[in-house]
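For this view, one protein chain was removed and the others were kept in their places.
Right after this comes chain A.
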Amino acid sequence: MTAMQSPVGKPLDRVDGPKKVTGQAQYAGEFDAPGLLYGSAVSSAIARGRILTLHTEAAENVPGVRLVLTHLNRPKMAGENDAYEDMDAADGAPFRPLYNDRVLYSGQPIALVVAEDLEIARHAVSLIEVEYDVESHETDLYAQLDRAHDAPAELPEARGNVDAALAKSDQTIDVEYRVPVEHHNPMEPHASTVMYFPDGSLLIYDKTQGTQNSQAYIEQIFGLEGQVRVRAPFVGGAFGSGLRPQYQLVLAVMASLTLKAPVRVTLTRQQMFTFGYRPRMSQRLRMGASADGKLQAIEHSVIGQTSRFEDFTEHVAEWSGMLYHCDNVALKYSLVPLDVYTPLDMRAPGATEGVYALESAMDELACAVGMDPVEFRLANYTDFNANEGKPYSSKELRACYAQGAARFDWNKRSAEPRSMREGHELIGMGMATGVWEAMQMPASAKAALCSDGTLRVSSATTDIGTGTYTVMTQIAAAAFGLPVERVEFRLGDSSFPKAPLQGGSFTVSSVGSAVQKACDALKEKIWEAARQLADSPLAQGAVDDLRFVDGRLQLGDSPEHGMALEDIVATCGPIEAEVDGKPGEAREKYATATHSAVFAEVRVDEALGTLRVVRIVSAVAAGRVVNPKTAGSQIQGGVIWGIGQALQEETLIDHKLGRYMNHNLAEYHIPVHADSPELDVIFVEEHDEIVNALGSKGVGEIGIVGVAAAIGNAVYHATGKRVRELPITLDKVL
């Protein structure tokens, strides 16, 4: 008999595609309710101080305004800091919206106008006048370096002796790389719609990467245990901005509790610059190599900005201790607290900045040694993560270099900077390595065989554009030998089985493994039920003989000893199984990571300094790829982000005002269609039986890592100019 081909590994179209192309997909700020009220937030105009008076009368007198919420009339909320800690909280005391009269950063929400329609609310906001007791603020990282303190991060111990090794190295570099503040700017602004029920319970549609994170947070701070359900069926991009509950959620809940009515709060694009972001940081790299290109020493020292109330840390320097073989390594990390909001994980947090600096410095050292950049990396290759003292469970990075270089025609590159040109344009080719962790978190899932024979699988996880709906459907369909049309995957609901935050590229690894396990558990239950039936053709046989093929359960290869799944549930009723999954023990002895090799070609106008990326090849080793189509899109998206990081993105602050000045999409530049280069994504074969049951590592982050370095290295190759501060704009190239 011909068994259906497994859908895992197939480039299936997104199962939620039709909803997205017809406008039927509904996002957090699009759910309606009779009598829905609209909240519009008032943002502070100063960076630090106290609110003396909020003149709200004029706003309150506007017909249609129902409430002006401030710290003076807000509902009761928890006093202790702990209550505000969410699953992605940084070290310290989280920000508490409308808690008191303190202003901690420019743009902080200080009031919410709630009105019968959006326009009235917005108009009334403009009528509110605020008197402040202004205190002096500090927002400039580089003016405050002397206030840096050790970051509360567990960095790997230093190994060897960096100074001694540098002294003995034939070539050394000592360079500083700087990266600016960047904002996530998902296309969907953050929004929360709160439905209020007569019993005081709430159903909240929230823009979040963790429905249960938002749920627990709201329950804790408002004392609403067991009364909150959070849904997020569609999320219009997040990239980390939804990892922590944002203030529009708190404000909407406050208004809803006060008025006992449904309330929606949607942030404006300007307000999308009033919470987390990628932090500005300085990175100094001291590195040494022998004449034959062996790394002798790496010291990576990071100074990043954080807020006054939380110490935000990410893995910035770690990559320098694990990507190559090097016996003398020292990693350092310190933070400078400023009068700004706390930074927040943003696509490949830490690696985007840290690997940019490391891989740019690697290029500098390769040039110093006089080696080809790929050869230099191969000379220092390792299968061992010296930070953890463990071998990698799999690492096909060599294949990434080889296949990426071949596709890119790297051998056509001439080594000398400024040696390649076409007309008035200088041509530059650069490359870099990318790396990201392959993590797995505890997760649960439920699988149910419904009375119509559909397999329904659920988890509280979200789909922020990553393809979760689709890949989970594929995993479940494969487990049951069912066509994907007969599988329905449900997500984005805090009442579903427990899921970790959707981030860090661990959704397939964590939730996918749980889905697979739930399906296995359900199979046994179905068999248990089916074999009890009168005259069951499945009465004999052992678990090992079970086959789920073409919508049937049978013993071995004999269809006569089998039953259609519909027939089983028709008699036995719906059957379900819920399981808890956790990272396998086999992982403990290994380090796990995804890798990539990124190759970039740039063209620089010699006279004008204008710069374009014309070609990128990204070769990725990420274990088994469940859906090459959606995974390819993830990598493409990451590469586009890398182009933004390299050439465009920078949130500029006026330090006199302590305020962002380009807080809109016209002045905060992100890549557009015309910036998109020819882009080749390669997934190299990588088998990994240790990382998780699926052998799949996740691809949300790896796409961006290394891209900015590859582009910067290409700019150097084109122009002979090493720009060490992002973004690489034409004024820096000229």
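To be clear about the criterion, contacts are C-beta pairs under 8 Å (C-beta built on N, C-alpha and C of every residue); 3 or more make two chains touch, one makes a residue touch a chain; residues count from 1.
Note that in this section contacts and distances are computed from a predicted model.
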{"item": "Chain not present in the shown complex, as UniProt names it (candidates \"Formate dehydrogenase\", \"NADH-quinone oxidoreductase subunit D\", \"ABC-2 type transport system permease protein\" or \"(2Fe-2S)-binding protein\")", "value": "\"(2Fe-2S)-binding protein\""}
{"item": "Omitted-chain contact residue, chosen from A:30, A:176 or A:545", "value": "A:30"}
{"item": "Of A:118, A:378 or A:734, the one touching the omitted chain in the full complex", "value": "A:118"}
{"item": "Residue among A:72, A:145 or A:187 that touches the chain left out of view", "value": "A:187"}
{"item": "Absent-chain contact - pick from A:472, A:508 or A:639", "value": "A:639"}
{"item": "Chain A residues that touch the omitted chain in the full complex", "value": "13-14, 16-27, 30, 32, 63-64, 116-120, 185-189, 234-239, 266, 268-269, 464-467, 629-630, 632-634, 636-641, 664-666, 670-676, 679"}
